[in-house]
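Note that one protein chain of the assembly has been removed; the remaining protein chains are unaltered in position.
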Amino acid sequence: MELENLYQEIILDHAKKPRHFGLLVDATHRSEGHNPLCGDQVTLTLEVRDGVITEIGFEGCGCAIALATASLMSSAIQGKSTDEALQFSQQVLQAVTSQCDDTEPLGDLAALTGVRRFPMRVKCATLALHAIQDALTSGSIERK
Amino acid sequence: MELENLYQEIILDHAKKPRHFGLLVDATHRSEGHNPLCGDQVTLTLEVRDGVITEIGFEGCGCAIALATASLMSSAIQGKSTDEALQFSQQVLQAVTSQCDDTEPLGDLAALTGVRRFPMRVKCATLALHAIQDALTSGSIERK
Amino acid sequence: MAGSVGQVSLPPVELAEFPILAQRVHGNRLAYLDNAATTQKPRSVIESMTHYYEHDNANVHRGVHLLSQRATDAFDAARVKLAQFIGAQNPNSVLWTKGCTEAINLVAQTWGLANLGPDKRILLSAMEHHANIVPWQMVAERTGVTITPIPVSDEGVLDIDWLRANLDETVALVGVKQICNALGTVNPIGEIATMAHAVGALILVDGAQALAHAPANVVADDLDFYAMSAHKAYGPTGVGALYVRPEILRDLAPYQGGGDMIRTVSWEGTTYNDPPNRFEAGTPNIAGVIGFGAALDFLTRIGIDRIHLHEESLLEYGTSALSAVPGLTLRGTAPCKAAILSFTLDGIHPHDLGTLLDGHGVAIRSGHHCCMPLMKRLGVPATARASLAVYNTQQDIDQLVFALHEAKRVFA
Partner (left out) sequence: MAGSVGQVSLPPVELAEFPILAQRVHGNRLAYLDNAATTQKPRSVIESMTHYYEHDNANVHRGVHLLSQRATDAFDAARVKLAQFIGAQNPNSVLWTKGCTEAINLVAQTWGLANLGPDKRILLSAMEHHANIVPWQMVAERTGVTITPIPVSDEGVLDIDWLRANLDETVALVGVKQICNALGTVNPIGEIATMAHAVGALILVDGAQALAHAPANVVADDLDFYAMSAHKAYGPTGVGALYVRPEILRDLAPYQGGGDMIRTVSWEGTTYNDPPNRFEAGTPNIAGVIGFGAALDFLTRIGIDRIHLHEESLLEYGTSALSAVPGLTLRGTAPCKAAILSFTLDGIHPHDLGTLLDGHGVAIRSGHHCCMPLMKRLGVPATARASLAVYNTQQDIDQLVFALHEAKRVFA
């Protein structure tokens, strides 16, 4: 057991005080994620202007891992282009699900790799990651 | 194993040369029995006059035990009153399914008790017994 | 062996009967408190199946050779045991299924499709497991029957007055858990059966959580359908049972088609066998049924009364121990409760609790417990749940409480 590895300082911090909490009114992209086994749920909204994510906001209920992932990811991709954001979320996804060891490029998100040793919790981390990918690839909101 | 007990002379004899084989044209009572597990099947016809079984005939396909039981029973109850026949078939039924040891009153039918040691074969013996009881209790044919 | 030390009784079984309990988890003694999900198996149950495979394995009913006869005898004997255990008079009123979920689906697909329509209503307790909700929603889609939840109080008590007021001759079925897996509530099934029958409705009781703790007597409680899972009662996975009142069963249309459930098959038409075979198409879970029988032998040997007393004593101890943990809220505080302790802890999500407790060897469940509508009703997304069984001890609860305090330290 490496509980300290899973519940690192930064994760607990983001879980207790999630950044970017609250949905955007002027969202251009939106997605919802749901984990049927545990009931965790996240709704994500993005504002994308000229290919750049200018704002991001989420709501949801879930465990510390799910909330911290959403919060950390939101902080990381705000200001990134959608392509960069997609690529980055893919990197993080790989890092939490596989054994690849180069966690340098992940920055703060490297903390999430502790989840690898807890297979039943990997889904908690991937919930927000999938939601972001969904929002970017198929979550465009039709303007009235 | 007491195969000799199961396949006694008299049983083999009745199985090979079943008595009363063939259905009656003027039957007053009729019934059919079917064993879904093995596919054995018997059709039984009776002619009852003034409460007495004057004729009996059966057809069917089945193993030696099933055929011998039908043949032996037919021989035994022809000429008996329906009440006597019912009572007798009940006695035989008990003798092949339980451990009761007084097989004296069964006459030739006592040979059937060998089946007790072969639980999977008891149903072969009871097929004809149930058919006789059905014919007598609910098999009355409406006359045109 | 039996008896009580201070306030908590000792288990009425030797823990050594349960091989799995001897192991260490992450360096700690295993405190297995996830019994409502599945119980552990006594050696006698495991061995009954090993013995079957090593000595008697054969297909049942259709063979005349010795192995088949032995397999059939053992298989049929289990049906008699289960019928006796739940007070059914006729062993043939008990059908083997894959589990409790399939048992309820069987009722929905046979009795339900044949008897429900847009003019009928089904009342299901608001605390039902998805297994007793979704099959009916699927039937509702086909038949147009209306499903209405029977309200539940904040404490987790079923609103019997509401039920009384809402029962009328449009109600075809009342569906209710005997014991709630999420909250522990024990529902008054006998009373509900009487009320349902008074308006001509049938009653289906989900006995999944009750079989190993306080099983129904289907005759005394006057039940129409009673659904069970072996794996929640010290038996193997992959087998369960459904009791159906014989008068209903006699005319019930078949469920799945295949071998053993037929009388004759032809391309022109097929006739069906009598119950129980009519509802048991294909090769059954022979080893599983035999293991289920061994589990019932185990329960009978220990005695439901002694099991009940022990679990009650643990519940009492656990309730006060948990209540003393700051920030902990017990969910489900019905006066009549089985040994299930559901709770939330301020500031720590139940999933995180599950992982943190596991680190201390404490196995609990966290989540919605397949009761999403109930969670919504109670206004919590999930709870943590410690559920007790005959082999649990005061030490298990103490270990849980210790681990809770440790978890709080991590999240402080």
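A, B and C are the chain letters, set down in written order, and residue numbers restart from 1 in every chain.
Operating definition for what follows: a residue touches a chain if its C-beta (ideal position, glycine included) is under 8 Å from a C-beta of that chain, and two chains touch if they have at least 3 such contacts.
Because the structure is a prediction, the values reported are computed rather than measured.
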(Q) Given that one chain is not shown, what are the shown chains it touches? (A) A, B, C
Q. Among C:Gly156, C:Gly175 or C:Pro254, which residue is in contact with the omitted chain in the full complex?
A. C:Pro254
Q: Have a look at C:Met195, C:Cys370, C:Leu388 or C:Val401 and name the one touching the chain we're not showing.
A: C:Cys370
Q: Pick out which of C:Pro12, C:Pro135 or C:Gly156 touches the chain that's been left out of the picture.
A: C:Pro135
(Q) Just checking the interface: what residues of chain A touch the absent partner chain? (A) 34, 36-38, 118-121
Q) Tell me, which residues in chain C touch the chain that this view leaves out? A) 19-20, 23, 25-26, 30, 32, 34, 37-38, 40-41, 45-46, 49-50, 53-59, 62-68, 98-102, 104-105, 108, 129-131, 133-138, 147, 149, 229, 231, 236-239, 254, 256-262, 264-267, 269-270, 281-288, 351, 354-355, 357-358, 362-367, 370, 372-373, 376
Q: Pick out the residues on chain B that sit against the missing chain.
A: 1, 3, 6-7, 12, 16, 37-41, 61-65, 118, 120-121, 124
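What we mean here is this: only the chains that are shown with their structure count from here on.
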Q: Find the geometric centre of each of chain A and chain B from their Cα atoms only, then give the gap between the two centres in Å, rounded to an integer.
A: 78
**Q.** Residues of chain B whose C-beta touches two or more other chains
**A.** none
Q) In chain C, which residues are in touch with two or more of the other chains? A) none
